[in-house]
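For this depiction, one protein chain was excluded, whereas all remaining protein chains were kept in their positions.
Going by the order they are written in, the chains are A and B; count residues from 1 in each one.
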Amino acid sequence: MSNNTKQFAVLAEYETVDEILSAAVKVRDAGYAKWDCYTPMPVHGLDDAMGVEQTRLPWFTLCAGITGGSLGVLMQWWMNAVDYPFITSGKPDWSLPANIPIVFELTILFSALTTFFAMWIMNNLPRWYSPLSRVKRFARATDDRFFLAIETADPLFDASATESLLRETGAHAIESVEDPDESPTPPIWLKHSLLIAGTGLLIPLMIIAYARFNTQEAPRVHLVPDMDFQEKYKAQNPSPLFEDGRAARAQLAGTFAFEDDHLILEDPGYYTGKDEGGDYLAEVPIEVTREFLERGRQRYAINCAVCHGYDGVGDGTVNQRAQSLQTAGWIPPSNLHQAYIAAQPKGQLFESITMGIRNMPGYKSAITTEDRWAIVAYLEALQGTQEAGARQLWGAAPSVEEVSPSDEDPLVAKGRELHTTKTCIACHSLDGTTLVSGSFLGLAGSERKLTDGTAVVADEAYLHESIMDPNAKIVEGYVPGLMVIPPISDDEREALVAFILSLKQ
Amino acid sequence: MSNGEIASAELDNIIDPPALVQGKADLATITETVSRVAEHKPPKAWYIGFAMALGVLGMLGMAVLYLIATGVGVWGNNQPVAWGWPIVNFVFWVGIGHAGTLISAVLYLFRQGWRTGINRFSEAMTIFAVICAGLFPAIHVGRIWVIYWVFPIPNQMAMWPQFRSPLLWDVFAVSTYFTVSLLFWYMGLVPDLATLRDRSKTKIRRLMYGIFALGWTGANRQWHRYERAYLLLAALATPLVLSVHSVVSFDFAVSQLPGWHTTIFPPYFVAGAIFSGFAMVVTLAVPARALFGLRDLITLRHLELMNKVIMATGMLVGYAYAMEFFMAWYSGNKYEGFAFVNRAFGPYAWAYWIMVTCNVITPQIYWFKKARRSIPIMFVVSIFVNIGMWFERFVITVTSLNRDFLPSSWNYFSPTVIDWATLIGSFGLFFTLFLLFCRFLPQVAIAEVKTQTPHAHSHSAH
Partner (left out) sequence: MSSLERSESTQKYWRSLNELEQTPEFQALVETEFPGGPEEEWTESSRRRFLQLMGASLALGSMSSCRWQKEYITPMVDRPEDWVPGKPRHYASMMQVGGVAAGVVVTSYDGRPTKVEGSPKHPAGAGTSTYAQAATLELCDPDRSQAPCQIIDGAEVDASWEGFESFLVEQLYGLRGSGGGLAVIAQSDSSPAMAALRRRFEETYPEATWVEWEAWSRDEEAKALASLFGGPTRPTFKAEAADILLTLDDDFLELHPEHKKNARGYASRRKPEERAMNRHYAVEPSFSVTGVGADHRLPVRGSQVAGVLLAIQAELAVNYGVGSAPASVPTTGLFASGPVQAFVKAVAGDLATHRGSCLVTAGVNQPAEVHATVVGLNIALGNRGNTVEYHAADGMTEPGTEELSALVESMRDGAVDTVVCLGTNPVYDSPADLEFTSAYSRVANRIHYGLYRDETAMASTWHVNAAHWLEAWADGRSWDGTHTFAQPLIAPLYDGRDRYAFVGGLIGRGDIEAQSWIQQQFNALYGPDELAWRKAIQRGFQPGTSFVKAGAPGVAPALTMDSGQLEPWDESMPLEAVFRLDSKVYDGRFANLGWLQELPDPLTKLTWDNAAVIGVGTANALGLKDHDLVEFELNGRKLELAVYVMPGQAPGTVGLPIGYGRTTCGHVAGLAADEIDPVGFDTYKLRTTDAMAFGQGMTVDREKKGFYQLVSTQDHHVIDTTGMDGRADRIGDLVRSGTLEEWRDHPDFAQHRVHHPPLKSTWKEHEYSDYKWGMAVDLSACNGCGACTVACNAENNVPIVGKDQVFKGREMTWMRMDRYFTGDPENPQVVSQPVSCMHCENAPCEQVCPVAATVHSSEGTNDMVYNRCIGTRYCSNNCPYKVRRFNFLNWNEDLQEEDGEVRKLSMNPEVTVRVRGVMEKCSYCIQRISAARIERHSKGERIQDGDVVSACQDVCPSEAIYFGDLNDESSAVRKKHDNDRAYAMLPELNNKPRTVYLAAIRNLHPDLAPAYEPHGGHGGHGGDGHHSDGHSDDSGKEVEHV
């Protein structure tokens, strides 16, 4: 503590209420402003004697009460009637009577808190230090003595005049109150503990903020699982009971649910697309109505269009994306307007959808039987909007390339069929267009530039080799590994090669 | 004052009262009498009592842990008695928690000077009783870990509380009551803490009391605002104290259960709360004044006045009991009628008659002045009233639930060991807090008592 002190006030001590009251009157009448009486209990009449004005505290209380009440009404109205209304006991969303208790409580709560805190603030409390406490006798101010202190800061203060005024009031003792230049401050440990406590209060908030924004991959902390995980198996749940780890069990062979009409095979054509003889059905076995076609259009748009495109030409968004990424091994979806598809019997289309074809998966588990037929029916209509399909629909003459000449070599004819059935057609067109790979039209006999710089003529041996080992010779502009080795027999390969050779220009 | 009249605290003021502070009543003595309790080692009895209270509190802790870990099934609650002892205990403690604020606030507004001897004491009791009360609704819910859903704070379900529920009113009422009571109590404590600060001999005491005294110096300009604030808080607390038990009674009255669904409940509950609260104050004050040498501050006159209030509210409660029966009969509602016949003559008749004996008959002894001023009698009577009031809540809660509309769902409720442990344990919590209060804080409002002495008043006309 600094030794430099300056006078803060003059303190006078009194023993009775009467003494302090009369002293206060005198000091008040002397016109002092910065002075106060200190008593162990509130003394009635002292306010008048000192000339203390009525505090404005009640107004704060009133305002706070109004605020609390209004907030109470607003909160309940907004929460129950606006933000998340629900039907409760058939009552209206908003009804004041039920809200009155809480409005009342909030009014009181706000008023009380405001009164409490406003009083301390107006009293300049809490305060760590008062210069008066340096005076030893002042400790009795909270016990049995009455004090009156006039501060030096008062404009009327004059060391000697003030002291003599106080003497006149009959003070039992008068003492000068000294105040050091530097006021004492709370000890450093107290400050630190307050700081730590304050920070501690922020920890929950920090945890919340951390939880809100962290990107950690570990699952969130979840102390009480309650009903988030239940003792039951929902669809596709795992289970430790079974070897395959699945709770879902396969249907047992030979059992038939009511939903299993397709396994009963009462009407095999409907479920397989084939008649009893094993031939594909030529037509959709359901009456095709406008609604049925509309259903087909919907199902097509949902299940098929992502690959085949809305118009069926095979430019769905999946294909576009795959092409743009130049995905190796991507087999583009078929253009459904190709003649060979348009020429297929409906049963075959149905089977393709059901069982899948090439890299297209079967949709039997995803689309109901009836919906699959609806798609087939819609497909026919869709194809009708395009040339190949139009020919099918309206009987126009097919073009030369699409139908094998009647006098064709049987081996070549077989190759032509294999070209379609073994799915070569997905990548190798017959009309010169480049699909995934080169067209077979005019391939035979042409010279192929290979990636190793050499060139080779596409002769019969080359064709055989390319089918058996597609990566043996890679033509410039193509990547190895793209072509899948087709599962065909030697005879079939012979036929294919013969067919490709027949396309020599 | 004639015995024939209904005892009223107000009437008392008209007649010249005996001094509220007896013995050597100068300011320094008052300071010394109260402060020395906090400044000196307490009597042996305090240590024994505190050790026992801590032990019982430990039992409460174990019971609550077991409860939370296992489920509310560890209690005797069942269908249809979905609310059993925990709610009985809650209402019981909330009732007890009424005396303090009532003595502080209502009597303050009525300028009842005699309140100063006991208000600190009873306010502390209020705070601790409300803490005990608050424990029960919290632990009685099935999933305590999501209990914060009753507060209107945003949660993961984006749902808000349902403000039509009396339970929610309860949440607001009890928490507001607790907050306001705490503020009120603390505000009254500040000048006395300053006294203790100024008397303290050791640095640590000076620091601890100093921090909580907030730098109070007793300046009159502060006293002025302080008194105004005290008056405001008293004015706010008075309707609050009446509302809290009314709201607690809504838990019952708003439902449609026969025996609960009555409009008499709010005033009846408030009267009962004052009744039980005053009884608890007497129960605590009698040993405390002997133990801590406060006989001169908490005088026989204080106790007698409280006994008069007990007798008056006891008769109010008795009137309510009678009125309930009358209404049940007069309504002509057979379910309502049965609920009350069942109370008096059904399987829980014993509880009902314990209640009537303790609450209505026992306080009648206070018609005799001798009894009103007899320490042993008033101690026994106050304990009887406490027991009776616990049974009142038991009767309301359990007997009404155990037989409602459909006889097929009638069932008997029996408490379990854990029920007992939580009830007894709550007393451990209460007494632990209360004994700590007695040890470290001024049990009597020093500054306020001083205002009641001649030394606080001007003797010259001005």
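We adopt the following convention: a contact is a pair of C-beta atoms (placed from the backbone, for glycine too) under 8 Å apart; a residue touches a chain by one contact, two chains touch by 3 or more.
Note that the coordinates shown come from a computational prediction; the quantities given were computed from them, not determined experimentally.
**Q** Which chains here touch the chain that is missing from view?
**A** Contacts of the unshown chain, counting the full complex: A, B.
**Q** Which residue from A:Ile188, A:Leu205, A:Leu223 or A:Leu325 sits in contact with the chain not drawn here?
**A** Per the contact definition at the top, the residue touching the missing chain is A:Leu223.
**Q** Going by the contact rule already stated, which one of A:Lys34, A:Arg134 or A:Arg246 would touch the omitted chain in the full complex?
**A** If we include the chain that is not displayed, A:Arg246 is the one touching it.
**Q** Which of A:Glu266, A:Asp452 or A:Asp490 sits in contact with the chain that's absent?
**A** A:Glu266
**Q** One chain is left out of this view; which of B:Trp46, B:Phe110 or B:Trp149 touches it in the full complex?
**A** Of these options, the touching residue for the absent chain is B:Trp149.
**Q** Quickly run down the residues of chain A that touch the omitted chain.
**A** 84, 86-92, 95, 98, 218-241, 244-252, 254-266, 354, 364-365, 368-369
**Q** Which positions on chain B touch the chain that was left off?
**A** On the chain B side, contact with the omitted chain comes from 66, 68-74, 76-83, 140-143, 146-147, 149-150, 157, 159-162, 164-168, 171, 251, 254-257, 331-335, 338, 341-342, 345-347, 350, 401, 403-412, 414-415.
One rule holds in what follows: only the chains that are shown with their structure count from here on.
**Q** With chain centres taken as the means of their Cα atoms, state the distance from chain A to chain B in Å.
**A** Measuring from centre to centre gives 50 Å for this pair.
**Q** What residues on chain A touch chain B, complex-wise?
**A** Within the complex, chain A contacts chain B at residues 16-18, 21-22, 24, 36-47, 49-50, 52, 54-55, 57-58, 61, 75-76, 79-80, 83-84, 88-89, 91, 95, 98-99, 101-102, 104-106, 108-109, 111-113, 115-116, 118-120, 122-123, 125-130, 132-133, 138-144, 187, 190, 223-224, 226.
**Q** Within their complex, state which residues of chain B touch chain A.
**A** Touch list, chain B to chain A: 26-28, 31, 143, 145-146, 152, 158-164, 166, 168-169, 172-173, 176, 179-180, 183-184, 187, 191, 194-195, 197-199, 207, 211, 214-229, 232-233, 236-237, 239-240, 243, 247, 250, 446-448, 450-451, 455-460, 462.
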